[in-house]
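To start, the structure under review is shown below, and the notes come after it.
Excluded from the complex is one protein chain; the other protein chains are retained at their positions.
Let's turn to chain A:
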(Lines give C-alpha, C1' and ligand atoms only; values in the text may rest on other atoms or scores of the structure.)
Protein backbone atom coordinates (compact mmCIF):
# COMPACT_ATOMS: atom_id res chain seq x y z
CA UNK A 1 0.00 0.00 0.00
CA UNK A 2 2.51 2.61 1.09
CA UNK A 3 4.39 4.82 0.37
CA UNK A 4 1.23 6.68 -0.54
CA UNK A 5 2.35 8.99 -3.33
CA UNK A 6 4.60 6.64 -5.39
CA UNK A 7 1.91 3.97 -5.27
CA UNK A 8 -0.76 6.38 -6.47
CA UNK A 9 -2.95 6.28 -3.36
CA UNK A 10 -2.54 10.04 -3.21
CA UNK A 11 -2.18 11.75 -6.60
CA UNK A 12 1.30 13.01 -7.37
CA UNK A 13 0.11 16.62 -7.63
CA UNK A 14 -0.55 16.67 -3.90
CA UNK A 15 3.14 16.17 -3.25
CA UNK A 16 4.06 19.82 -2.77
CA UNK A 17 0.89 20.73 -0.94
CA UNK A 18 1.42 17.97 1.59
CA UNK A 19 5.06 18.99 1.92
CA UNK A 20 4.04 22.57 2.68
CA UNK A 21 1.46 21.45 5.23
CA UNK A 22 3.95 19.17 6.98
CA UNK A 23 6.47 22.01 6.91
CA UNK A 24 4.04 24.41 8.54
CA UNK A 25 3.24 21.94 11.29
CA UNK A 26 6.89 21.13 11.78
CA UNK A 27 7.78 24.81 12.12
CA UNK A 28 4.85 25.41 14.44
CA UNK A 29 5.83 22.59 16.75
CA UNK A 30 9.49 23.60 16.73
CA UNK A 31 8.47 27.08 17.78
CA UNK A 32 5.90 25.86 20.30
CA UNK A 33 8.44 23.66 22.05
CA UNK A 34 10.95 26.48 22.30
CA UNK A 35 13.33 25.34 19.59
CA UNK A 36 13.51 28.81 18.11
CA UNK A 37 15.61 29.87 21.09
CA UNK A 38 19.32 29.51 20.48
CA UNK A 39 19.92 29.21 24.24
CA UNK A 40 17.79 26.11 24.42
CA UNK A 41 19.47 24.60 21.37
CA UNK A 42 22.97 25.38 22.58
CA UNK A 43 22.10 23.91 25.98
CA UNK A 44 22.86 20.45 24.69
CA UNK A 45 26.52 21.41 24.25
CA UNK A 46 26.85 23.10 27.64
CA UNK A 47 24.88 20.50 29.52
CA UNK A 48 22.00 22.50 30.93
CA UNK A 49 19.28 21.44 28.50
CA UNK A 50 19.14 18.19 26.55
CA UNK A 51 15.83 18.79 24.81
CA UNK A 52 17.44 18.71 21.36
CA UNK A 53 19.07 15.36 21.93
CA UNK A 54 15.92 13.88 23.38
CA UNK A 55 13.58 15.25 20.76
CA UNK A 56 15.62 14.21 17.74
CA UNK A 57 16.60 10.84 19.16
CA UNK A 58 12.95 10.13 20.02
CA UNK A 59 11.82 11.26 16.57
CA UNK A 60 14.32 8.91 14.94
CA UNK A 61 13.23 6.05 17.16
CA UNK A 62 9.51 6.58 16.57
CA UNK A 63 10.10 6.71 12.82
CA UNK A 64 12.41 3.68 12.86
CA UNK A 65 10.18 1.46 14.93
CA UNK A 66 7.04 2.69 13.19
CA UNK A 67 8.42 2.04 9.72
CA UNK A 68 9.65 -1.42 10.70
CA UNK A 69 6.24 -2.33 12.07
CA UNK A 70 4.42 -0.93 9.05
CA UNK A 71 6.78 -2.81 6.76
CA UNK A 72 6.29 -6.01 8.74
CA UNK A 73 2.52 -5.68 8.56
CA UNK A 74 2.63 -4.91 4.84
CA UNK A 75 1.31 -1.34 4.97
CA UNK A 76 4.54 0.10 3.70
CA UNK A 77 7.11 -1.16 1.25
CA UNK A 78 10.45 -0.21 2.72
CA UNK A 79 12.29 -0.83 -0.54
CA UNK A 80 10.45 2.06 -2.15
CA UNK A 81 11.58 4.56 0.45
CA UNK A 82 14.22 7.07 -0.48
CA UNK A 83 17.57 6.42 1.14
CA UNK A 84 19.93 9.33 1.11
CA UNK A 85 23.12 8.45 -0.79
CA UNK A 86 26.30 8.40 1.26
CA UNK A 87 29.28 10.46 0.16
CA UNK A 88 31.48 9.54 3.08
CA UNK A 89 34.00 12.35 3.40
CA UNK A 90 31.57 14.96 2.16
CA UNK A 91 29.22 13.95 4.96
CA UNK A 92 31.96 13.94 7.61
CA UNK A 93 33.40 17.32 6.65
CA UNK A 94 29.97 18.83 6.15
CA UNK A 95 28.88 17.45 9.50
CA UNK A 96 31.87 19.02 11.25
CA UNK A 97 31.28 22.39 9.57
CA UNK A 98 27.61 22.27 10.47
CA UNK A 99 28.41 21.22 14.04
CA UNK A 100 30.77 24.16 14.52
CA UNK A 101 28.09 26.48 13.18
CA UNK A 102 25.55 24.89 15.50
CA UNK A 103 27.69 25.43 18.60
CA UNK A 104 28.74 28.92 17.58
CA UNK A 105 25.34 30.27 16.65
CA UNK A 106 22.97 28.04 18.51
CA UNK A 107 20.81 27.18 15.54
CA UNK A 108 20.52 24.42 13.05
CA UNK A 109 19.28 25.45 9.60
CA UNK A 110 15.68 24.41 10.26
CA UNK A 111 15.29 26.09 13.61
CA UNK A 112 17.02 29.24 12.38
CA UNK A 113 14.28 29.77 9.78
CA UNK A 114 11.75 29.11 12.51
CA UNK A 115 13.38 31.82 14.63
CA UNK A 116 13.51 34.22 11.68
CA UNK A 117 9.76 33.77 11.41
CA UNK A 118 9.30 35.14 14.92
CA UNK A 119 11.75 37.95 14.27
CA UNK A 120 14.89 37.00 16.16
CA UNK A 121 17.81 39.14 15.07
CA UNK A 122 20.51 36.55 15.81
CA UNK A 123 18.64 34.12 13.57
CA UNK A 124 18.49 36.68 10.77
CA UNK A 125 22.26 37.11 11.03
CA UNK A 126 22.63 33.33 11.07
CA UNK A 127 20.57 32.92 7.89
CA UNK A 128 22.64 35.60 6.18
CA UNK A 129 25.64 33.54 7.23
CA UNK A 130 24.11 30.44 5.66
CA UNK A 131 23.57 32.32 2.43
CA UNK A 132 27.18 33.53 2.48
CA UNK A 133 28.32 29.97 3.06
CA UNK A 134 26.24 28.72 0.15
CA UNK A 135 27.63 31.47 -2.04
CA UNK A 136 31.23 30.64 -1.14
CA UNK A 137 30.59 26.94 -1.71
CA UNK A 138 29.02 27.58 -5.11
CA UNK A 139 31.86 29.84 -6.18
CA UNK A 140 34.51 27.35 -5.09
CA UNK A 141 32.52 24.35 -6.29
CA UNK A 142 35.24 23.16 -8.68
CA UNK A 143 37.61 23.03 -5.74
CA UNK A 144 35.24 21.04 -3.55
CA UNK A 145 33.82 18.82 -6.26
CA UNK A 146 36.13 15.80 -5.72
CA UNK A 147 35.00 15.63 -2.09
CA UNK A 148 31.40 16.52 -2.91
CA UNK A 149 31.00 13.77 -5.49
CA UNK A 150 33.72 11.40 -4.31
CA UNK A 151 33.85 8.59 -1.76
CA UNK A 152 30.42 7.48 -2.95
CA UNK A 153 29.16 4.51 -0.97
CA UNK A 154 25.75 4.13 -2.59
CA UNK A 155 22.38 4.34 -0.91
CA UNK A 156 23.41 2.40 2.14
CA UNK A 157 21.93 2.29 5.60
CA UNK A 158 23.63 1.57 8.90
CA UNK A 159 22.11 -1.91 8.77
CA UNK A 160 23.90 -2.57 5.47
CA UNK A 161 27.27 -1.25 6.53
CA UNK A 162 27.24 -2.91 9.94
CA UNK A 163 25.70 -6.11 8.64
CA UNK A 164 23.27 -6.34 11.56
CA UNK A 165 19.74 -7.66 11.34
CA UNK A 166 17.53 -4.57 11.19
CA UNK A 167 15.25 -5.61 14.02
CA UNK A 168 18.17 -6.19 16.33
CA UNK A 169 19.60 -2.88 15.20
CA UNK A 170 16.38 -1.10 16.14
CA UNK A 171 16.40 -2.78 19.54
CA UNK A 172 20.04 -1.91 20.27
CA UNK A 173 19.46 1.63 19.05
CA UNK A 174 16.51 1.98 21.43
CA UNK A 175 18.61 0.82 24.36
CA UNK A 176 21.38 3.27 23.40
CA UNK A 177 18.84 6.08 23.18
CA UNK A 178 17.35 5.36 26.59
CA UNK A 179 20.79 5.12 28.16
CA UNK A 180 21.64 8.45 26.52
CA UNK A 181 18.46 10.00 27.91
CA UNK A 182 19.22 8.78 31.43
CA UNK A 183 22.84 9.93 31.21
CA UNK A 184 21.83 13.35 29.91
CA UNK A 185 19.41 13.73 32.81
CA UNK A 186 22.19 12.92 35.26
CA UNK A 187 24.51 15.45 33.63
CA UNK A 188 21.83 18.09 33.69
CA UNK A 189 21.32 17.63 37.42
CA UNK A 190 25.03 18.17 38.09
CA UNK A 191 25.43 21.23 35.90
CA UNK A 192 24.64 24.55 37.51
CA UNK A 193 21.12 25.64 36.73
CA UNK A 194 20.99 28.39 34.17
CA UNK A 195 17.97 30.50 33.74
CA UNK A 196 17.21 31.20 30.11
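Definition applied: a residue touches a chain if its C-beta (ideal position, glycine included) is under 8 Å from a C-beta of that chain, and two chains touch if they have at least 3 such contacts; residues count from 1.
The criterion applied here is as follows: contacts and distances are computed from a predicted model.
This figure omits one chain of the complex; the name its UniProt record holds, of "Iron-sulfur cluster-binding protein", "Rhodanese domain-containing protein", "Sulfate ABC transporter permease subunit CysW" or "MucBP domain-containing protein", is "Rhodanese domain-containing protein".
When the full complex is taken into account, the listed residue touching the unshown chain is A:171, out of A:28, A:135 or A:171. Taking the whole complex into account, chain A touches the unshown chain at residues 61, 65, 68-69, 72, 167-168, 170-171, 173-175, 177-178, 181.
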